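Shown here is a partial selection of chains from the complex, left in place.
First chain written, first letter: the chains are A, B and C, and each begins at residue 1.
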């Protein structure tokens, strides 16, 4: 899993049927010090996350489908938690 | 999932039987500002996308097979939506 | 699988229901000579690992879900062992 910040939304009217009703968010992966890590990606929202929030992302189709509650949904990334705190003991 | 633009087509006459009838498109992944991100890849079309269109790509075999409606199809990437709009709130 | 060191913890109160009770640790992948390899990531703890310990990480949703004892859990990385010793014969 990785930590990311929700930075935007994506609108797709014409999409795969198992995908109806899913909220698609644009998320920017972060390093431990909150600097951006790599490029932004799209994730399905499984917990009701909002823009600006720091979230927990799972990267895998099976897992992401579970998060969406639709095992057969064609997704490969999902937001599965909202991050409250990160404690780094060993730097 | 990632955003890409359809940039071409691929013809393969001799192919795996579960792959019959599938439309194979060449897609170029994009950054948020629509510049190309990395190299082009091949994706099965699950929504009737056309060349030049901006699409939503799922990268995973299980998910891509679902998009194609054939769980057992040997695919690892699929077009599952056509992108209407991307709103970036936090840059 | 890869070798990593547990370097911190993550708190997420609002999370996916299948994720309740799971301990989420921040781990830093290591090279053979114990120098850091790439960036830190989040893994679910399947063996009761603690901060500072050298652990064995599996990177895949299905496998990670098994480690957690919840096949349907939306996870993609898990700690599945604590490393006692690494012997490199051929450098």
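The definition used in the following text is that contacts are C-beta pairs under 8 Å (C-beta built on N, C-alpha and C of every residue); 3 or more make two chains touch, one makes a residue touch a chain.
Please read all numbers here as calculations on a predicted model, not as lab measurements.
J.: In total, how many copies belong to the whole complex of which 3 are placed?
T.: Shown in place are 3; the entire complex has 5 copies.
Just so we're on the same page, only the chains that are shown with their structure count from here on.
J.: Could you tell me the distance, in whole angstrom, between the mean C-alpha positions of subunit A and subunit C?
T.: Measuring from centre to centre gives 19 Å for this pair.
J.: Distance from the CA centroid of subunit B to that of subunit C, rounded to the nearest Å?
T.: So the centre of subunit B lies 31 Å away from the centre of subunit C.
J.: Residues of subunit C that contact two or more other chains, please.
T.: Subunit C, residues with two or more chain partners: not present.
J.: Within their complex, state which residues of subunit C touch subunit A.
T.: 5-16, 18-19, 24, 26, 28, 39-44, 51-52, 60-62, 64-65, 72-77
J.: Please give the residue numbers of subunit B that touch subunit A in the complex, ascending.
T.: 1-3, 31-32, 37, 46-48, 56, 58-64, 66-67, 78, 80-91
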